[in-house]
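A short write-up of the structure that comes next.
Left out: one protein chain. Kept in place: all the others.
This part shows subunit A:
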Amino acid sequence: MHKGKGMKFVGDSRISAERKPNASKDYSEYPGRTEAFWPNFLLKEWLAGSVFLVGFLCLTLAHPSPLEGVADPTDSAYIPLPDWYFLFLYELLKYEFAAGPYIIMGILVLPGIAFGALLLAPFLDNGPGRRPHQRPIAVTMMLLGLASVIWLTYTSAENVNWEERAEANKPIPPTEVEIDTEHPGYAIYENSCMSCHGGSLEGTAGPTLVGIDYTAEEIAQIAVDGIGTMPADQFTGTDEELEQLAEFIVTVNEEAK
(Lines give C-alpha, C1' and ligand atoms only; values in the text may rest on other atoms or scores of the structure.)
Protein backbone atom coordinates (compact mmCIF):
# COMPACT_ATOMS: atom_id res chain seq x y z
CA MET A 1 0.00 0.00 0.00
CA HIS A 2 1.40 3.32 -1.03
CA LYS A 3 1.41 5.79 1.83
CA GLY A 4 2.35 9.38 2.53
CA LYS A 5 2.86 12.31 0.22
CA GLY A 6 2.87 12.27 -3.56
CA MET A 7 -0.19 10.02 -4.03
CA LYS A 8 -2.01 10.52 -7.31
CA PHE A 9 -5.66 9.64 -7.82
CA VAL A 10 -7.91 9.11 -10.79
CA GLY A 11 -10.04 12.27 -10.95
CA ASP A 12 -11.60 13.05 -7.61
CA SER A 13 -11.92 9.33 -6.74
CA ARG A 14 -9.81 7.38 -4.27
CA ILE A 15 -8.43 5.05 -6.91
CA SER A 16 -4.68 5.24 -7.24
CA ALA A 17 -3.51 6.65 -10.56
CA GLU A 18 -0.38 4.56 -10.31
CA ARG A 19 -0.63 1.51 -12.54
CA LYS A 20 0.31 -1.73 -10.76
CA PRO A 21 1.92 -4.41 -12.91
CA ASN A 22 -0.57 -7.15 -13.85
CA ALA A 23 1.88 -10.03 -13.85
CA SER A 24 2.03 -13.41 -12.17
CA LYS A 25 3.98 -13.66 -8.96
CA ASP A 26 7.20 -15.58 -9.16
CA TYR A 27 6.79 -18.89 -7.36
CA SER A 28 10.22 -20.28 -8.20
CA GLU A 29 11.57 -19.50 -4.72
CA TYR A 30 8.74 -21.34 -2.95
CA PRO A 31 9.67 -24.70 -1.41
CA GLY A 32 8.86 -27.75 -3.55
CA ARG A 33 7.50 -27.65 -7.06
CA THR A 34 4.93 -24.93 -6.53
CA GLU A 35 2.86 -24.02 -9.55
CA ALA A 36 0.84 -20.92 -10.31
CA PHE A 37 -2.90 -21.52 -10.10
CA TRP A 38 -3.53 -19.19 -13.02
CA PRO A 39 -3.31 -20.35 -15.74
CA ASN A 40 -1.18 -23.51 -15.45
CA PHE A 41 -3.04 -25.44 -12.79
CA LEU A 42 -6.51 -24.22 -13.76
CA LEU A 43 -6.09 -25.79 -17.20
CA LYS A 44 -5.42 -29.22 -15.67
CA GLU A 45 -8.23 -28.76 -13.19
CA TRP A 46 -10.49 -27.92 -16.11
CA LEU A 47 -9.60 -31.19 -17.81
CA ALA A 48 -10.28 -33.20 -14.65
CA GLY A 49 -13.59 -31.35 -14.31
CA SER A 50 -14.55 -32.20 -17.90
CA VAL A 51 -13.92 -35.90 -17.31
CA PHE A 52 -16.04 -35.71 -14.17
CA LEU A 53 -18.81 -33.90 -16.05
CA VAL A 54 -18.85 -36.52 -18.82
CA GLY A 55 -19.17 -39.30 -16.23
CA PHE A 56 -21.92 -37.41 -14.46
CA LEU A 57 -23.86 -36.82 -17.69
CA CYS A 58 -23.55 -40.51 -18.58
CA LEU A 59 -25.15 -41.35 -15.23
CA THR A 60 -27.93 -38.86 -15.93
CA LEU A 61 -28.60 -40.28 -19.38
CA ALA A 62 -28.45 -43.90 -18.30
CA HIS A 63 -30.81 -43.41 -15.35
CA PRO A 64 -33.62 -40.90 -15.94
CA SER A 65 -34.66 -39.32 -12.65
CA PRO A 66 -37.57 -41.19 -11.10
CA LEU A 67 -41.02 -39.72 -10.68
CA GLU A 68 -43.81 -41.56 -8.90
CA GLY A 69 -47.56 -41.01 -9.21
CA VAL A 70 -48.98 -37.71 -7.98
CA ALA A 71 -49.16 -37.42 -4.17
CA ASP A 72 -52.29 -39.03 -2.79
CA PRO A 73 -52.65 -38.33 0.96
CA THR A 74 -55.44 -40.91 1.20
CA ASP A 75 -53.14 -43.75 0.13
CA SER A 76 -52.73 -45.44 3.50
CA ALA A 77 -50.87 -48.43 2.07
CA TYR A 78 -47.88 -46.36 0.97
CA ILE A 79 -44.68 -47.11 2.89
CA PRO A 80 -42.70 -43.88 3.23
CA LEU A 81 -38.99 -43.86 2.56
CA PRO A 82 -36.62 -40.87 2.70
CA ASP A 83 -33.82 -40.17 0.25
CA TRP A 84 -30.85 -42.51 0.73
CA TYR A 85 -28.72 -40.07 2.71
CA PHE A 86 -31.38 -39.85 5.43
CA LEU A 87 -31.90 -43.62 5.64
CA PHE A 88 -29.49 -44.02 8.56
CA LEU A 89 -31.45 -41.55 10.70
CA TYR A 90 -34.67 -43.26 9.68
CA GLU A 91 -33.30 -46.70 10.54
CA LEU A 92 -32.01 -45.48 13.90
CA LEU A 93 -35.58 -44.71 14.96
CA LYS A 94 -36.49 -48.37 14.58
CA TYR A 95 -34.27 -49.41 17.50
CA GLU A 96 -36.01 -49.83 20.83
CA PHE A 97 -33.69 -47.44 22.66
CA ALA A 98 -34.44 -44.72 20.09
CA ALA A 99 -38.18 -45.17 19.62
CA GLY A 100 -41.44 -44.89 21.52
CA PRO A 101 -40.79 -43.39 24.98
CA TYR A 102 -37.10 -42.95 24.11
CA ILE A 103 -37.77 -41.11 20.85
CA ILE A 104 -35.83 -38.09 22.16
CA MET A 105 -32.79 -40.34 22.17
CA GLY A 106 -33.27 -41.14 18.48
CA ILE A 107 -34.15 -37.70 17.15
CA LEU A 108 -32.11 -35.40 19.38
CA VAL A 109 -29.56 -37.00 21.69
CA LEU A 110 -27.74 -39.43 19.41
CA PRO A 111 -27.71 -37.30 16.22
CA GLY A 112 -26.99 -34.27 18.41
CA ILE A 113 -23.93 -35.91 19.94
CA ALA A 114 -22.70 -37.18 16.58
CA PHE A 115 -23.19 -33.96 14.60
CA GLY A 116 -22.21 -31.78 17.57
CA ALA A 117 -18.94 -33.68 17.89
CA LEU A 118 -18.38 -33.29 14.16
CA LEU A 119 -18.97 -29.54 14.38
CA LEU A 120 -16.67 -29.15 17.40
CA ALA A 121 -14.05 -31.66 16.27
CA PRO A 122 -11.18 -29.11 16.22
CA PHE A 123 -11.80 -28.33 19.90
CA LEU A 124 -12.31 -31.92 21.03
CA ASP A 125 -9.23 -33.11 19.16
CA ASN A 126 -6.94 -30.17 19.98
CA GLY A 127 -3.52 -31.80 20.18
CA PRO A 128 -0.78 -30.57 17.86
CA GLY A 129 -0.32 -33.82 15.90
CA ARG A 130 -2.09 -34.09 12.55
CA ARG A 131 -1.26 -37.68 11.59
CA PRO A 132 -4.05 -40.22 12.29
CA HIS A 133 -1.88 -42.34 14.63
CA GLN A 134 -1.15 -39.27 16.75
CA ARG A 135 -4.84 -38.83 17.57
CA PRO A 136 -6.23 -42.34 18.04
CA ILE A 137 -9.39 -41.29 19.91
CA ALA A 138 -10.64 -38.87 17.25
CA VAL A 139 -9.86 -41.29 14.43
CA THR A 140 -11.51 -44.23 16.24
CA MET A 141 -14.64 -42.19 16.95
CA MET A 142 -14.88 -41.14 13.32
CA LEU A 143 -14.40 -44.71 12.10
CA LEU A 144 -17.06 -45.97 14.51
CA GLY A 145 -19.47 -43.22 13.46
CA LEU A 146 -18.81 -43.91 9.80
CA ALA A 147 -19.25 -47.66 10.27
CA SER A 148 -22.57 -47.20 12.07
CA VAL A 149 -23.89 -44.81 9.42
CA ILE A 150 -22.92 -47.25 6.67
CA TRP A 151 -24.38 -50.18 8.61
CA LEU A 152 -27.67 -48.36 9.33
CA THR A 153 -27.98 -47.27 5.70
CA TYR A 154 -27.27 -50.81 4.52
CA THR A 155 -29.78 -52.51 6.85
CA SER A 156 -32.40 -49.95 5.89
CA ALA A 157 -31.88 -50.27 2.14
CA GLU A 158 -31.42 -54.03 2.12
CA ASN A 159 -35.07 -54.80 2.87
CA VAL A 160 -36.44 -52.52 0.19
CA ASN A 161 -37.41 -53.99 -3.15
CA TRP A 162 -36.59 -50.91 -5.24
CA GLU A 163 -37.82 -52.34 -8.54
CA GLU A 164 -41.13 -53.40 -7.08
CA ARG A 165 -41.59 -49.98 -5.47
CA ALA A 166 -40.88 -48.21 -8.75
CA GLU A 167 -43.22 -50.54 -10.60
CA ALA A 168 -46.08 -50.10 -8.11
CA ASN A 169 -45.82 -46.32 -8.11
CA LYS A 170 -45.47 -45.54 -11.79
CA PRO A 171 -46.85 -42.15 -12.76
CA ILE A 172 -50.16 -42.18 -14.58
CA PRO A 173 -50.23 -39.81 -17.56
CA PRO A 174 -52.41 -36.86 -16.58
CA THR A 175 -54.57 -37.03 -19.66
CA GLU A 176 -58.22 -36.59 -18.86
CA VAL A 177 -59.91 -39.16 -21.02
CA GLU A 178 -63.44 -38.60 -22.10
CA ILE A 179 -65.33 -41.77 -21.26
CA ASP A 180 -68.08 -42.32 -23.76
CA THR A 181 -70.82 -43.64 -21.50
CA GLU A 182 -73.10 -43.99 -24.54
CA HIS A 183 -70.83 -46.65 -25.99
CA PRO A 184 -72.53 -50.08 -25.90
CA GLY A 185 -69.40 -51.50 -24.29
CA TYR A 186 -69.61 -49.11 -21.34
CA ALA A 187 -72.59 -50.88 -19.73
CA ILE A 188 -70.74 -54.19 -19.96
CA TYR A 189 -67.62 -52.53 -18.51
CA GLU A 190 -69.75 -51.20 -15.65
CA ASN A 191 -70.96 -54.71 -14.82
CA SER A 192 -67.77 -56.71 -15.20
CA CYS A 193 -64.75 -54.48 -14.77
CA MET A 194 -65.58 -51.21 -12.98
CA SER A 195 -65.29 -52.54 -9.42
CA CYS A 196 -61.58 -53.16 -9.91
CA HIS A 197 -60.57 -50.85 -12.76
CA GLY A 198 -62.50 -47.73 -11.68
CA GLY A 199 -65.24 -45.57 -13.14
CA SER A 200 -62.95 -43.89 -15.68
CA LEU A 201 -60.60 -46.83 -16.23
CA GLU A 202 -58.09 -45.16 -13.88
CA GLY A 203 -57.56 -48.33 -11.85
CA THR A 204 -58.37 -49.01 -8.18
CA ALA A 205 -57.75 -52.57 -7.03
CA GLY A 206 -56.66 -53.47 -10.53
CA PRO A 207 -54.32 -51.42 -12.72
CA THR A 208 -55.37 -48.57 -14.98
CA LEU A 209 -56.68 -49.53 -18.39
CA VAL A 210 -55.58 -46.25 -19.95
CA GLY A 211 -52.34 -46.39 -21.88
CA ILE A 212 -52.22 -50.18 -22.22
CA ASP A 213 -50.78 -51.81 -25.28
CA TYR A 214 -53.19 -54.59 -26.23
CA THR A 215 -55.30 -55.35 -29.25
CA ALA A 216 -59.05 -55.89 -28.95
CA GLU A 217 -58.59 -59.68 -29.22
CA GLU A 218 -55.99 -59.70 -26.43
CA ILE A 219 -58.23 -57.60 -24.18
CA ALA A 220 -61.13 -59.97 -24.79
CA GLN A 221 -58.92 -62.91 -23.94
CA ILE A 222 -57.69 -61.26 -20.70
CA ALA A 223 -61.27 -60.48 -19.67
CA VAL A 224 -62.09 -64.18 -19.94
CA ASP A 225 -58.84 -65.86 -18.88
CA GLY A 226 -57.43 -63.28 -16.51
CA ILE A 227 -53.78 -62.14 -16.37
CA GLY A 228 -51.23 -61.90 -13.58
CA THR A 229 -53.16 -61.60 -10.33
CA MET A 230 -56.43 -61.00 -12.17
CA PRO A 231 -58.56 -64.14 -11.87
CA ALA A 232 -60.27 -65.75 -14.85
CA ASP A 233 -63.97 -65.50 -15.67
CA GLN A 234 -64.37 -61.88 -14.57
CA PHE A 235 -66.44 -61.36 -17.68
CA THR A 236 -69.78 -63.12 -17.92
CA GLY A 237 -71.79 -62.51 -21.05
CA THR A 238 -72.16 -63.33 -24.69
CA ASP A 239 -69.40 -63.26 -27.27
CA GLU A 240 -70.97 -60.21 -28.86
CA GLU A 241 -70.86 -58.32 -25.56
CA LEU A 242 -67.23 -59.36 -25.09
CA GLU A 243 -66.41 -57.91 -28.49
CA GLN A 244 -68.16 -54.63 -27.62
CA LEU A 245 -66.32 -54.45 -24.29
CA ALA A 246 -62.90 -54.94 -25.89
CA GLU A 247 -63.74 -52.43 -28.57
CA PHE A 248 -64.79 -49.89 -25.91
CA ILE A 249 -61.49 -50.23 -24.03
CA VAL A 250 -59.55 -49.89 -27.27
CA THR A 251 -61.45 -46.71 -28.24
CA VAL A 252 -60.69 -45.12 -24.87
CA ASN A 253 -57.01 -45.96 -25.34
CA GLU A 254 -56.96 -44.53 -28.82
CA GLU A 255 -58.50 -41.31 -27.54
CA ALA A 256 -55.95 -41.06 -24.77
CA LYS A 257 -53.03 -41.14 -27.20
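Everything that follows uses one rule, which is that a contact is a pair of C-beta atoms (placed from the backbone, for glycine too) under 8 Å apart; a residue touches a chain by one contact, two chains touch by 3 or more; residues count from 1.
As a working rule, contacts and distances are computed from a predicted model.
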- UniProt protein name for the omitted subunit, picking from "D,D-dipeptide ABC transporter permease", "LemA family protein", "Menaquinol:cytochrome c reductase cytochrome b subunit" or "NitT/TauT family transport system ATP-binding protein"? "Menaquinol:cytochrome c reductase cytochrome b subunit"
- Item | Contact with the hidden chain (one of A:Met7, A:Val54, A:Leu108 or A:Ile137) | A:Leu108
- In terms of residues, what is the contact footprint of the unshown chain on subunit A? 10, 13, 15-16, 19-20, 22, 24-25, 27, 30, 32-38, 40-41, 44-45, 48-49, 52-53, 56-57, 59-61, 63-73, 75, 78-86, 90, 93, 103-104, 107-108, 115, 118-123, 125-126, 128-132, 134-135, 138-139, 142, 146, 169, 171, 173-174
